[in-house]
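A single protein chain has been omitted; all remaining protein chains appear in their positions.
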Amino acid sequence: MNVTTMTAEQRNVKPKRTVEQRKARLLLIAELSPVVIVLFVLFGGALVLAVLQSLGFAPWFGVNTFPDFSYFGALWGSSAFWVSLWLTLYYGFVSTIIALIMAIVLSLALIKPFRGKTLYKYLYKLPLMIPYTVGIALVVLMLGNGGIMSRLLAFVGMIDNPGEFPQILKTHYGWGIIAVYVWKQVPFMTLAIYAVLLGIGRETEEAAAILGANRRQIFFSVTLPQILPGIVSSTLICFAFNVGAFEAPFILGGGYPDTLPVVAWRYFNDANYAFQLQGMATVVSIGIVSGVILFGYLATYRRYERMRGRA
Amino acid sequence: MASRKVTNTFNRLSPFQRFYLIAVAALIVGPFAPLIVQSLAFRWAWPNLLPSVWWLEQREKSPIPLAWDYVLSPYSRIYEATINTMAIGLAVTVICLAICLPAARVLARESFKGKNGFEFFLSLPLIVPEAAIGIALLMIFINLGLAGSYVGIIIAHLIPTIPYMVRMLTAVYQGLGREFEEQAMILGANRWQILRMVTLPMLMPGVVAGALFTFLVSSNIFLLTFFLGQGKIITLPTLLFSKISGGTLDASAAGITLIVSLPGIILLVISERFIKEEAFGKGFGN
Partner (left out) sequence: MTGMKKSALRKGLTTAGALALMTSLAHGDDAAKQFQMDFLDGKASWEDVKKRAAEEGKINFYYWGGSDTINVWVDSVVIPALAAEGVTLNPVRITGTKDAVDLVLAEKNAGKGVGEGSVDAIWLNGENFYTLSQQDALFGSFAQKVPNSGNFDWNEDDPRSLLNLRDFGVVTNSQEIPWSGQQYVCAVNRQYVDAADTPSTFEEMKAYLEKNPGKFTYVKPPHYIGNTFVQSVVYAFNPDGNGAIPFQKSIDELGAEELARLIKPGMEYLRSIEPMLLGADGGKARYPEDIAALDGLFLNGEIYFDCKFGLYAVHTGLQTGTYPEQAEAFIFPKGLMIANKNYLAIPVNSPNPASALVFANYMASVESQASKLEKAGMPVGIDIWKLTAEQAAMVEKAAPKHYGVTQEELDANVAPDTNASLVDVIEATWLEYIERGSSASIEEIVAKSAKEIAQ
């Protein structure tokens, strides 16, 4: 803080305007630099290092064949990689879409007054506050073949053997993984959408209703465009998380072929250090794929906004 | 008549919505009931809906601490993990706040060349998968000697927290308006006084909200802690992960799951007073 004060006092001296401007500029840079340093050095550095390593630059393992595309070649050349990629995206997409639909319906209900709303607003945010690992534990407890749902079915006599319960966890359909993501992310998306809803008020909807629009029309042509910013930003964040998450697919996934983050982890855990570069190529592939998808998504959204003349 | 009907549609829950609210609540809170039962069980095999033997029945007989006796003993490492989680969360929050406040002021008030690009860069950590940076960070940290250290983990936690903090604080700054500060200036206050007496108090609600949210994000991070802690530093999420990584949940794992949920529940209760949906939404509503 003392630095800020000092600069502020210097600014009070008020010399020529250009100097003032230069000082303001310096102040601006000074204020931005801590964030920039952390993000550029760590985040940017890690990204650059990942790319370099995946291209064969790892002098600390005694490997330096930069630029060497063989790691990507080996990775992309194997069919297992494409299955892994498909699974990664599949879990990411499906859970984001399910969570989104559930969140929209929930926020539309939340905006209305009802008894116990205060309590409800505490309650629905619970998953947001606790780690994904808790969600995984709950899914294991509820949906496993020996879990609570299976026992309830046995109780009502529908099955008499845990093997008869449809397998939900540890399959490539990944409903266990999706359940964790949805459970955790519905509150997050709801919060974002609900906040936007609160901000825009209900007048336009009411006006549309008075003009004779039915509910469907109101939702698709009035409400949805208005909450779109909240939808876009929260789905972006959730999708990116789902694609890069490790713990849920590791514990609840169907084994080989695993999702890409788990594949990368297995490469890094291999005693053979040559595999580390392969792992780095996997990691970079995750980045590239999710980057392309998210940029495409954002660009489409921007275009849409421009068309509507908002941006 | 028409207008009354309209008001009704907008002010009353439809039967479906009523059902939906209950269903969502059941999905969210329901699983905690069997979790509590599991944490009290000694032997709870399929297809029993309740444990055949409860922990309390075995408590005296057992030579080793079971269920909650284990969870609440130092053997479970739950205290260590809780303290680590809190300490790391606090440190991350303080540092994050300190470096994001000035940046947020600039982003809210000044315009400069490349601002849009800069803002985009700031939100990149949110949309670049954690796995993509975690392992590369580990390489850097091993070489710097930061792997498996508190400093390393705190630094790493800044990456996913900065974007949230900056966005939330920027939103607050934007909502602030300059009038009050300008008035104070006219009244003869110097910049330091303005900052201390006007700006900071007005920023306070936003700062608290941002701090709570940062703490929350930090205390929920698994991947970065897991990669960079190298087993030496355990937090609540990593402790629970090692307990359930096989995909089963015994009594002590269930107990640990409950404890891991506790800070979030406490935070939820206090945060509702500070985090207003509107403020939060400004951080996300693009």
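We just call them A and B in the order they show up, numbering each chain from 1.
Here is the rule we go by: a contact is a pair of C-beta atoms (placed from the backbone, for glycine too) under 8 Å apart; a residue touches a chain by one contact, two chains touch by 3 or more.
Remember, it's a predicted structure, so these values are computed and weren't measured experimentally.
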Sole contact to the chain not displayed, among A:S84, A:N145, A:S234 or A:Q278: A:N145
Residues from subunit B at the interface with the omitted partner, ascending: 41-46, 52-53, 58, 62-66, 70, 73-77, 98-99, 102, 142-143, 145, 148, 151, 230-232, 242, 245-252
If the missing chain were put back, which residues of subunit A would it touch? 1-4, 30-31, 33-34, 37, 60-61, 80, 144-146, 161-163, 166-167, 170-172, 254-256, 269, 271-274
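The rule is simple: only the chains that are shown with their structure count from here on.
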Length of the line joining the C-alpha centres of subunit A and subunit B, rounded to whole Å: 14
Tell me, which parts of subunit A touch subunit B in their complex? 4-5, 8-9, 11-12, 28, 30-32, 34-35, 38-39, 42-43, 45-47, 49-50, 53, 60, 102, 105-106, 108-110, 112-114, 120-134, 136-138, 140-142, 144, 146, 148, 150-152, 154-155, 160, 162, 169-170, 183, 186-187, 191-192, 194-196, 198-199, 202, 205-206, 209-210, 215, 229-230, 232-234, 236-237, 240-241, 243-247, 250-252, 260-261, 264-265, 268, 279-280, 283-284, 286-287, 290-291, 294
Please give the residue numbers of subunit B that touch subunit A in the complex, ascending. 2-3, 6-7, 9-13, 17-18, 20-21, 24-25, 27-29, 31-32, 34-35, 38, 45-49, 98-100, 102-103, 105-106, 110, 112, 118, 121-122, 124-133, 135-137, 139-140, 143, 155-156, 158-159, 162, 166, 190-192, 195, 216, 219-220, 222-223, 226, 236-237, 240-241, 244-249, 253-254, 257, 260-261, 264-265, 267-269, 271-272, 277-278, 280-282, 284-286
